[in-house]
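Yeah, one chain of the complex is gone here, protein chain that is, but the others are all in their spots.
The chains carry the letters A, B and C, assigned in the order they are written, with residues numbered from 1 in each.
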Amino acid sequence: MNMTLLAVTFLPLVGALVLLLMDNQPSRRNPAVLRWTALGFSVFTFLLSLPLLLTFQTGAGFGSGDMSFVTDVLWIIPWGIHFHIGVDGISLPLILLTTFLTPLALLSGWTSIEKRQKEFLILMLLLETGMLGVFVALDLFLFYLFWEFTLIPMILLIGIWGSDRRVYAAIKFFLYTAVGSLLMLIAILALVVIHANQTGQYTFDLLALKAGLKLDPAAQIWLFLAFFLAFAIKVPLWPLHTWLPDAHTEAPTPGSVILAGVLLKLGGYGMLRYNLGLFPDAARTLAPAIAILAIIGIIYGALVSFAQKDLKRLVAYSSVSHMGFVVLGIFSLNPLGISGAVLQMVNHGLSTGALFMLVGVIYERRHTRLLSEFGGLGISMPIYAALMLIITLSSLAVPGLNGFIGEFAILQGAFATNWIYAAFATVGMILAAVYLLWMYQQIFTGEIKNPANAAVRDLNRREIWSLVPIVIMVFVLGLYPALFLNIIVPAAQSLASQVIQHAALTLQFPFLP
Amino acid sequence: MFDLVVLVILLPLLGVIVNAFFGRRLGERWVSYIGPGAVGLSFLVALILVLSLAGLPVDQRHHETILWTWIPIGNFQVDLGFLLDPLSAVMILIITGVGFLIHIYSVGYMHGDPRFARYFTYLNLFVASMLTLVLGNNFLVLFMGWELVGLCSYLLIGFWFERVSASDAAVKAFVVNRIGDFGFILGVMLIWTTFGTLHFTEVFEAAEKSLQSGAPVAIAITLLLLIGATGKSAQIPLYVWLPDAMAGPTPVSALIHAATMVTAGVYMMARSHVLFELAPFTGQVVAWIGAATALLAASIGVAQYDIKKVLAYSTVSQLGFMVAAAGMGAFGAAMFHLTTHAFFKGLLFLGAGSVIHGVHDEQDMRKMGGLRSSMPTTFWTFVVAALALAGIPPLSGFFSKDEILATASSQNIGIYLLLTIAAFLTAFYIGRQVLMVFFGQARSDVHAHESPRVMTIPLIVLAVFAAIAGFFNLPGVGSFSGWLGEQAGELNLAVAAISTLLALAGLGLAWLLYGRSPVQQDQRDPLAVRLGPVFTLLERKWYVDEIVDLTIARPFKALCSFLAGEMDLGIVDGFVNGVAWLVSLFSRWLRTIQTGFVRSYALAMLLGAVLLIVYVATR
Amino acid sequence: MAVSVTNYTVLSAMLFTIGIIGVLTRRNAIIVFMSIELMLNAGNLAFIAFSRAFGSVDGQIFVFFVLTVAAAEVAIGLALIVTIFRSKNTADIDDISTMRG
Partner (left out) sequence: MESIFFYATAAIALIGAIGMVLSRNAIHSALFLVLNFAATSVLYLMLNAPLLAVLQVTVYAGAIMVLFLFVIMLLNAENVSVDSHLRWQPIAALILGGLLLVETVVTVGRPLPLNPAGVTPETLNQLADPRVLAQFLFTDYLLPFEVTSLLLLVAMVGAVVLTKARPAQKRDQRRVRFADQVEGSEGASAVMSEPQGENRPVA
C-alpha cells in the first residue's frame, strides 16, 4: 500500500467531488473561487507527484515485474480482479507529464471558458484521474475501466465547450475510440479466459497474466491486433487518424492541450505496456508492418499539415507525424527506440500542448484560426512570437531543445533495426521544418495587413506564466535529458530484452567488416 | 586550464541571456557594450587558450572538457563535451575575432533599429552556436551547433520580418539546410551503428583500425556527411539558399554567410578527414562538386547588379574552392583558404554594408558609382579585399587560392581547369564591382557619406589581416599547415604565374568594359551588350530558382494539397464517413420496420415465440 | 374415457391461440385488451390443471398472483385507453402509430 501514488491518482477525483459540492454561483467577492479550487487541486497533485520522481528507485521495471509505489488489493474476488497500481520507468515520465500539463491546461482556459465553468473544471479533474489511472493500472480490468473513463470527460469537453462542429467531432471521436476499446475488451476477456483454462484461476492481474500465460502464435497475433487497434486509434496511427484533426479543431483550448498532451500518449503507453509486454512474439512478427505504417504516418502527417489553412488542424496533423515517430520507436524493438519513444511522448506532450495553448491565445483574441487571417503578429505581439518560436523549434527537433533527443534516439534505434526506416523517417524531420516554419511565417511575418492584427494585445501575465514552465522544461530536457532517461532506460532495456531475447543490449553493427 | 574553453561559449551565451531579457530595458547604449563585449571577452579567452595550446608539444595539443553525459541510453552514450585542438583553435579564433569586429561594426550599422537588442541577442547566440559547432567533441554536439547556427541564420535572415522576401529567404535557408541535415544525421547514425560511438577520437581510431581504404561503409558515411556539407556550405545542388540569404542585415551576411557558418561544411570535412581519406571515391565526388560550384557561382556572379548578390555568389564560388580542396585531401589548404576568406570576404561584405549604409539602403550597383571620393576608407579597404579575392600577390587570397590550385594541378587536371576559369571570372566580377561602385560618376542623386568610425575601424583591421594573412602559410614554410599537422603546400611557380596572370587579365577585362568608359545612368551593362542572351541566362542565375520552383516546390505543394484534400478528406476520412453513411443507410431501412402499429409488433413477437418453441422442441 | 390433463392443456392452448388471433386481428383497443385477458385466463387454466396433476398447490398460487396482476393491468390499461381516447378521440389502435420510426 503506497499512499503517494494513490494520492496522486485520486486527488483530482477528490477535487472534482469538492467542486461538485461547491456553489455554482461564485460569490461576488471572489468570482474565480471555482477556478482557483480546481487549479489548487491540480497543482497539489503535481507537487505530490514530484516525490515519485525524486524517490523513484531505478529498478528494472515492468519487464522484470519490478514496479514501484505498488498498491495491490483484491477487489472483485470471484473474477480475481485486483486493485493493483504501480509505476515503472515507462509510466513515471508520463504521469509527471499529466500532472504537469493539467494545471497549465486549466490556466489556458482561465478566461476562455465562460459557460458552465463548474462542470468544465470537474470534467478536467476527472479526466486527470482517468489518465493517471491508465498509467498506473496494473490490472487489466482496472486499466480498461480507466481507459474508458478518460473517454467520457473528453467527449463532453469537445461536445459542450467546442466550436462550431463540436458535436460531429465529439461523436466521431467517441465512435472511433469506442470501436477500438471494445475490441480490446474482448481481447482482455479472452486473455483472462485462456489463462483460466490453463491454470484454473481467474485473474485480471497484468503481472500474473504476463508470468503465467502461454499463447500459441496465432492467438498472440489476434489478441495483439485487438489491443493494437485500440492503441493505434488513440495514438493515432495512419490511417486511423482522421478523428484527430476534427477533435482537435473543435475542442476548446484546454481540451486540445490535454488531448494532444496526454491522451494520445495513452496509445503509445498501451503499446509498450500491453502489446510489447504481453505479446512479444506477435510484436516481433508484426513490427515491420507497423513500422511502415508509422513511417507513412510521419511523412503523410507532415505533408498534409503543410496544406492546412486552419492553424489547429495544422498542429493536429503535426501530431500525427510526431506520434508516428513514437510508434516507430516502439517497434524498433530496441532500448534506444523504446527510450526515445517514451521521451518523445513527453516531449510531444510539452511542445504540442504548448502549441495548442498558444493557438488558443490568438483564437481568444481574434476568434479565428485561419492562417490567412494572421500575418505581422511579430510586430504587435513580440513576447508571443518569441514563445511560439521556442515551442516551434522544440517541435521541429532543434538540438538543444527537448524534441531532438527523443527523435534522434528513435531514429538511431530505427536505424539499428533497419536503416531504411530511419532514412524515410528522417524525411519527416525535414518536412517538420517546412510546415512549422511556414506556419510561423504565416502568423508572424510580413506587414500587418489586417488592422485587427495590429490591435491585439501581447500575452498577459497569466498566459506568460502558463507557458514559462513548459519553456523551462523544453530547455531542461533538451540539455539534460538524463533527468528522465535515467528512469526510462532501465525499463526500456528490460522490456526490449523480453521482446528480443539475448539481443537486449548489444546491437549488431552490420556494416563493420 | 583548458576547461576554460567552456567560458568561450558561455560568455556569448551570457550576452544572449542579458540581451534577451533586459535588452529592451537597458537601451541601445548598454546593449552595444554587452553584445560586442561578450564576444570580445570570449575572443580574449580563446586567444589565451590557443596561445597556451601552442605552448604545448605537438602531440599534447588535444584537450577535452566534458560537462555531462548528454544522452545516456544504454550503450548509446553521448557527452556534452568540448574538444580544443589545433583545428578548433583556428576556428574559434576566426569566429570570435572576426565575430568581434563584426559586432562592433554592427553597433554602427544597426544604430537606431527598434529591435537593436534583439539583433545582438541573435548575433551572440550565433557566435555561441558556432563555437559549439567547432568545439564539440563528438558528432552530435557538432550537429547541435550545426542546427543552431542554421537557426540563427534563419532568425537573422528574417530579422526584418516585415519584408516578405526576408522571411521567405529565411525559411528557404532553414529548409534547404535541413535537407542537408537529412544526410548529415543519417551519416551520424551510420557512424554510431558502425563504430558504436560518436566521439571523434574514438570514431577515427576505430575507423583507422578496422576500415580499409575504399570500404563501402566509409564511402556511405562520407557521402552522407557530404550531403550535410553541401547544405551548410552552399554547394551544388543546395547552394540556392545563400544568395537569398542576403535579405538579412549586411553584417550578418558578413559574419554568417561569408566568414563562419558557411564554412562549417568545410570544417566538418576537415574534422572527419580520417573518414574522408578512407573513401577516395567520396573525395572525387567532393572535389568535382566543389569545382563545379566554384565555376557555376562565379559565372552567375559576373552578371549580378545587386552589390550583395555579387558577393554572395562569390562566397559560393570560394566555398567551392575550399570544398574542392577538401575533396582532394588538401584539408590544410582548405582551412587556410577558409581563414583568409573569412578576412577578405567578411571585409567585402562589411564594405558593401558601409556602401549601402552610405547611399541610404540602395543595393543596386547601377545606381551607385563614384563613391571613391565620398567614402575613402570604405573604398581603400574594399580594394584591398577585392585584390585579395582576385588573387593578386602578395595579398592573402593569392596564397590560399594558389595552394588549392597547385594541389589540383598535381592531382586532377579537370578540376584544375574548372577552378582556374573560376579564378579568372572571380577577378573579373570583383573588378567589375569595384569599378561600378567606386569609379565613374554617381548614377543617382543620393548624397553618399562615409560611415561612422565604429564601422570603419573594423574595416581597417580586417583589411590588414586580408592583406597579410597569406604570410601565415607561405608555400614551403607552412606554419599554418604545420599547426594543423598537415604538410606545407609547395610553390608551383607555373601555377602561380598562370593564376596571377589570369587574375590580372580578369581585372584588366573589367577595366576595359567598365573602367575605361564608366557606365552612365540608364546605360545598359556593357557586358550585357556583348554577351546578349548568355548574359540574361547568367543574370537569371541559369534559371535554377525557376527550375527548382517548377520541378520541386510546385509539385510538392500540389502533392500536399492533394494529400490534404482528395486523399485525407476524400479517401481516408471518406472511408470512415462512408462506413458511417452505410450504417445510417441500413438504419434508415431498419427504421421502417418500426411501423408504429402495435399489432405488427405483436405479430413479430408471435413469430419469435413460434420459432423459439421450434428451437426448444427440436434441440 | 377419462378426462386427462392433456384435455385441459389442449383447451388452454386453444383458448390462448384464439386470444392471440384476437390481439392480432382486432383494431378495437378494448377488444385487443380483452383478448389479452383471455390469454391470461388460458394460462391460468393450464396452471390449475398442472397443479391438480402434480398434487401441488403452487400452481394455484401462481394463478392467484396472475389474477392480481391482471387486475392491476386492467386498471392501468383501461386508464391508458381512456387517456389516449381523450387526446386522440379514438379507440382504434391502428390510429395510434405516432411512435413509428
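Everything below uses one rule, namely that a residue touches a chain if its C-beta (ideal position, glycine included) is under 8 Å from a C-beta of that chain, and two chains touch if they have at least 3 such contacts.
All figures in this text were calculated on a predicted structure; none of them were measured in a lab.
Novice: In the complete assembly, which of B:V58, B:I413, B:L512 or B:A609 touches the absent chain?
Specialist: Of the candidates B:V58, B:I413, B:L512 or B:A609, B:A609 is in touch with the missing chain.
Novice: Name every residue on chain B in touch with the hidden partner chain.
Specialist: Residues 597, 599-600, 603, 606-607, 609-610, 613-614, 616-617 of chain B touch the chain that is not shown.
Novice: When the complex is taken as a whole, what residues of chain C touch the one chain not shown?
Specialist: On the side of chain C, residues 1-11, 13-22, 24-31, 33-35, 37-38, 41, 44-45, 48-49, 51-55, 57-58, 60-61, 63-65, 67-76, 78-83, 85-86, 90-92, 94 touch the unshown chain.
Note that in this section only the chains that are shown with their structure count from here on.
Novice: Once you find the CA centre of chain B and the CA centre of chain C, what distance in Å lies between them?
Specialist: 93
Novice: For chain A versus chain C, what separation do you get between their C-alpha means, in angstrom?
Specialist: 60
Novice: Residues of chain A touching 2+ other chains?
Specialist: Within chain A, no residue contacts more than one other chain.
Novice: Could you pull out which chain A residues touch chain B in their complex?
Specialist: Per the touch definition, chain A meets chain B at residues 172, 175-176, 239, 241-242, 300, 303-304, 306-308, 317, 335-336, 339-340, 376, 378-379, 393, 398-400, 404-405, 408-409, 411-412, 415-416, 419, 422-423, 426-427, 429-430, 433-434, 437-438, 441, 444-447, 479-482, 485-486, 489, 492-493, 505-507, 509-513.
Novice: Once bound in the complex, which stretches of chain B touch chain A?
Specialist: Interface residues on chain B, with respect to chain A: 68-76, 80, 140, 143-144, 147-148, 151, 154, 158, 161-164, 166-168, 170-171, 174-175, 178-179, 181-182, 185-186, 189-190, 192-196, 210-212, 215-217, 220, 557, 559-561, 563-565, 567-568, 572-573, 575-576, 580.
Novice: Quick check: in the complex, which residue numbers of chain C touch chain B?
Specialist: 20, 23-25, 27, 32, 93-94, 96-101
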